[in-house]
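First, the structure itself, so that you have it in front of you.
Every protein chain of the complex appears in place save one, which is left out.
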Amino acid sequence: MSAPKKVVLAYSGGLDTSIILKWLQTEYGCEVITFTADLGQGEELEPARQKALMLGIKEENIHIVDVREEFVRDFVFPMFRANAVYEGLYLLGTSIARPLISQHLVALAQKHGADAVAHGATGKGNDQVRFELSALALDPSIRVIAPWREWDLSSRTKLLEFAEANQIPIAKNKRGEAPFSVDANLLHTSSEGTVLEDPGVEAPDYVAQRIVAVEDAPDTPEFIEVTFETGDAVAINGEALSPAMLLTRLNEIGARHGVGLLDFVENRFVGMKSRGVYETPGGTILLEAHRGIEQITLDAGAGHLKDSIMPRYAELIYNGFWFSPEREALQALIDKTQEHVTGTVRLKLYKGSVRTVARWSEHSLYSEKHVTFEEDAGAYNQKDAEGFIRLNALRLKLIATRNARVAKKG
Amino acid sequence: MSAPKKVVLAYSGGLDTSIILKWLQTEYGCEVITFTADLGQGEELEPARQKALMLGIKEENIHIVDVREEFVRDFVFPMFRANAVYEGLYLLGTSIARPLISQHLVALAQKHGADAVAHGATGKGNDQVRFELSALALDPSIRVIAPWREWDLSSRTKLLEFAEANQIPIAKNKRGEAPFSVDANLLHTSSEGTVLEDPGVEAPDYVAQRIVAVEDAPDTPEFIEVTFETGDAVAINGEALSPAMLLTRLNEIGARHGVGLLDFVENRFVGMKSRGVYETPGGTILLEAHRGIEQITLDAGAGHLKDSIMPRYAELIYNGFWFSPEREALQALIDKTQEHVTGTVRLKLYKGSVRTVARWSEHSLYSEKHVTFEEDAGAYNQKDAEGFIRLNALRLKLIATRNARVAKKG
Amino acid sequence: MSAPKKVVLAYSGGLDTSIILKWLQTEYGCEVITFTADLGQGEELEPARQKALMLGIKEENIHIVDVREEFVRDFVFPMFRANAVYEGLYLLGTSIARPLISQHLVALAQKHGADAVAHGATGKGNDQVRFELSALALDPSIRVIAPWREWDLSSRTKLLEFAEANQIPIAKNKRGEAPFSVDANLLHTSSEGTVLEDPGVEAPDYVAQRIVAVEDAPDTPEFIEVTFETGDAVAINGEALSPAMLLTRLNEIGARHGVGLLDFVENRFVGMKSRGVYETPGGTILLEAHRGIEQITLDAGAGHLKDSIMPRYAELIYNGFWFSPEREALQALIDKTQEHVTGTVRLKLYKGSVRTVARWSEHSLYSEKHVTFEEDAGAYNQKDAEGFIRLNALRLKLIATRNARVAKKG
Partner (left out) sequence: MSAPKKVVLAYSGGLDTSIILKWLQTEYGCEVITFTADLGQGEELEPARQKALMLGIKEENIHIVDVREEFVRDFVFPMFRANAVYEGLYLLGTSIARPLISQHLVALAQKHGADAVAHGATGKGNDQVRFELSALALDPSIRVIAPWREWDLSSRTKLLEFAEANQIPIAKNKRGEAPFSVDANLLHTSSEGTVLEDPGVEAPDYVAQRIVAVEDAPDTPEFIEVTFETGDAVAINGEALSPAMLLTRLNEIGARHGVGLLDFVENRFVGMKSRGVYETPGGTILLEAHRGIEQITLDAGAGHLKDSIMPRYAELIYNGFWFSPEREALQALIDKTQEHVTGTVRLKLYKGSVRTVARWSEHSLYSEKHVTFEEDAGAYNQKDAEGFIRLNALRLKLIATRNARVAKKG
């Protein structure tokens, strides 16, 4: 395959993607366009611009974009409508950011007439899959370059040598082996590798960076109220907030109370198990609150249907199929169920836990009139239960009769 | 329908089932056989015997049985193999006890030649369905009597009058209206009704009876280790325990740390929503631990399959279909996946939360050799990911090409 | 409950619903409004008007409506987008007509200020459930009267006596016991009961009324082309047709070739099994054709998702939950997948069978370039399959390694 002429690189400004940037230039002699997204990872992004300039990227080829609102509105919120958790526990914080990044890479490639996009994910992980499936789903003719799968910089030593040989500045703490690898965005911070590689050994305390240790959380609980409209959170304690601002606020609250820490061994799409530590303070609150509001506004039929397809939906996002017809069809189903998911949930946060304690809504399906232990003024006729049970039991009775008949013969 | 001659009654010894006992005697003139199960509800059962004798039940017709081991071994543990939760959160503590009770009622009916069984569940709830479906699935010719659906004792006042008229002793605290209704067994305690009827109002603190308030839990975390064999917990901190003894121990630990409190609005099978407060200290630990051990011993294929059928499985148990061909078929699937779910999980308990912090097993599928960020000595060829992604992307590319072609024409 | 004042009756003009009409008048002394739908059952409907007038119904209370287009457009076609079959084989011809009838009954009740609707379905079947769930989902305050569950006309003899006593004309062939019961509409004709009651005995030839016996079908095959747009059939052999006209045409073609006969034992929602003979000539062609066009226009992801939820969707329709949030959510999913289901299918009809023999579309995802056994000019790199297989195999290898390790130890 011929060398690419122009490549759009997902560039963080860190050591690894700086090495990739330089490697693209030297390996292919191509022009590099950088894309640096503010996903709410909590880092200053202007240094990425300086570093890119220093590495010879033209001013007009450097793109630093605040995508936080877009991230929460178009990716995080639709996903939370589904109460999506992967393998029972993981809130998909990394998975959901990748398609957004690819979407921008592809758009920039089209704008700049680039023939390739590049990313810094390794060949062992899920992120390469998520980046590339998304890119190819959006532009089937785009070329994707994954330097980690191509180059021969297969050890930390070689990488550092390459950096030094190419005048790439190396932060002091990067000289030694990093104790673990970190990914962060507005939804979560994940940590993997090195000190976490043995799942039988507890993660050191210093791994969790975002959430306060539960022991250090306040000794008094905090109560908050989250308001939803058609499935999306729109206000905290009555204050209307944009999607990203709302999630930011929930993150602050959750982090303060030690909420949202997960030590987890998961099945990667590429076939191996890996262990990660995830911190999802705001997301953990959001999931609990969304379940709380669905409890009174969603009926059993829609709710159980959603529950039954959720694992498939979560798996699709985890595996990188955000831009696929099946994810979109499932989204249509999920969104259809959210038309009345409107109302307010009251939550108690305390030393690592978040719990719904009350919920109310003009769209509530809860009927005190029906459920009361007291006289219900004819709302419900207990006699009806007799026929209900009898017909539900009919096939079970026919089975028991058959089984007894057969057993007697046999 | 003619009056029943002999009836086996699920008898707790409390006021309500004592009234039912007397009502059966007076309404039908029938002989009553009582069945009182020690499900681990934590109450003295001998008073039930005295009360039954006092109400005229013959000694040989009184059955008080310790079913705790059977309950945990044959009902709770099989259910926990599935990580079953109803509507995302409820651990099914009441649902899972009902089929066991019906099984005993039916067995006693056959032993005594009784023509009916009776229970004290009302016509609005799920328990009537669970009792009756189970009974009819086990004996299609049995008659089930549900006095709450039949009599005219439709108010608290009328009930108390009936009790007084029939010399049924009434505990002092039962004279006034009970603030809520409680069901308990080794797996959980549930509270419903009255002060809980408005889901927008927080449950009063006194509702939780079994679990310490999180604020009062110890200020230092506790770490425990739970060992599993083929999907079932068999030891705590290395000490082998029978099923019921193990769950009892987990209950003590969980209760002490405020673990397992749930305030929940659920969809009843009979069509209405209700709000309950559930306390499931040991079960909450058990679920977390089981998920933890599955993380390293269950592969993605079996795990995702289990996840996808779990909501249906939980719904069947909730709705009362424990003794149904579909629950049994799902159980066969679930049990098949548990053959290697063997190993140990380390958990941290602290002020209301329980979290897996480590897990290890001789049956582990986790491969440090594959997942390492370091040189992996050829265990994994990163180049393979390229083909993997390309073929996974192929259909997405064909779709994108088609869509672009059609859009251009259109 | 007090007697209804005005009742809208689903009235066919036949003996049974005429008896019901009279019974409503005499039992409740209420005003009756009749609704007679032309669903394409192939009967003259004007006699129903005469009969209603004769039974004392006011001219303005008689509604005879041609609902064929609405039936096919809003009910049959959406259902066929899902390739819905109940229990593997039944095309749901009766099930899908019931919600439409209820919709009209409820609308007429609101228009006339009626307080109840009534139908002629018995207490053993599915149709009562379908009528009533639909009516109540559309108007929760409506009362539904099901005379078959209420009156004491429990035998054929009593019914005929009531008819005679009330001057209801009885067709000669109705004097004796009907050999079976028939329901018909544009989608199908169903026959049940009497001569069909033993599922171990073949249905007599005279049961099938709509489809020619396969032995009598033409000795030469017929080829037709059906064109679809976004999932719905729009033309036959290039001729654009309205939904109802198209299905009518397919019925003629199918019936001529003996296509669409089904002898079937099904599970009713009310818990018993029943045996029916179904004739669905046009529907059988439509299902085959729809599958044919999906083969080239739907990708695997969307297609397999549809397949996996189809049984649930079909069950919902069968059980009467057309107007439910979960059916609507599933419909949103299904409709989302149909955006590109556009193109033409060629079918061969011959003596009872219909088979897709060719299909083509501007929206096709089929890529001859990729699939060819010949040189593919780089469209597909066979080497990619290696990585694809290796990563798919990785977890299976880890399992095998684990199992061998454990077995050796054990």
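The letters A, B and C name the chains in turn, as written, and every chain counts its residues from 1.
Just so we're on the same page, a contact is a pair of C-beta atoms (placed from the backbone, for glycine too) under 8 Å apart; a residue touches a chain by one contact, two chains touch by 3 or more.
Please read these numbers as outputs of a predicted model, since none were measured by experiment.
> Going by the contact rule already stated, which one of B:M272, B:M310, B:V371 or B:A385 would touch the omitted chain in the full complex?
With B:M272, B:M310, B:V371 or B:A385 as choices, the missing chain is touched by B:M272.
> Tell me which of C:K6, C:H112, C:R256 or C:R312 is the one touching the absent chain.
C:R312
> Looking at C:T26, C:Q50, C:Q110 or C:T194, which residue reaches the missing chain?
Among C:T26, C:Q50, C:Q110 or C:T194, only C:T194 touches the chain that is not shown.
> In the complete complex, which positions of chain B touch the hidden chain?
267, 270-273, 298-299, 301-302, 304-306, 309, 312, 321, 324-326, 328-330, 332-337, 391-395, 398
> Provide the residue numbers of chain A that touch the chain removed from this figure.
299-301, 340, 362-365, 367, 370, 380-381, 383-388, 390-392, 394-395, 398-399, 402-403, 405-406, 409
> By the contact criterion defined above, which parts of chain C meet the unshown chain? Give residue numbers in ascending order.
Here the touching residues of chain C are 83, 87-89, 122-124, 128-129, 132-133, 136-140, 146, 148-149, 154-155, 181, 193-194, 197-203, 214-215, 219-221, 261-267, 270-275, 291, 295-296, 299-300, 303-304, 307-308, 310-312, 315, 320-321, 323-325, 346, 350-353, 355-360, 365-368, 370-375, 380, 382-386, 388-389, 392-393, 396-401, 404.
Quick note on the criterion: only the chains that are shown with their structure count from here on.
> Could you label the chain A-chain B interface same or different, taking same to mean over half of its residue numbers are used by both chains?
Copies use mostly the same positions to touch.
> List the centre-to-centre spacing of chain B and chain C in whole Å, with centres computed as mean CA coordinates.
Result: the chain centres lie 39 Å from each other.
> When the centre of a chain is set as the mean of its C-alpha atoms, what distance in Å lies between chain A and chain B?
Averaging C-alpha atoms per chain gives centres 31 Å apart.
> Return the residues of chain C touching two or more other chains; collapse runs of consecutive numbers into ranges.
299, 301, 391-392, 394-395, 398
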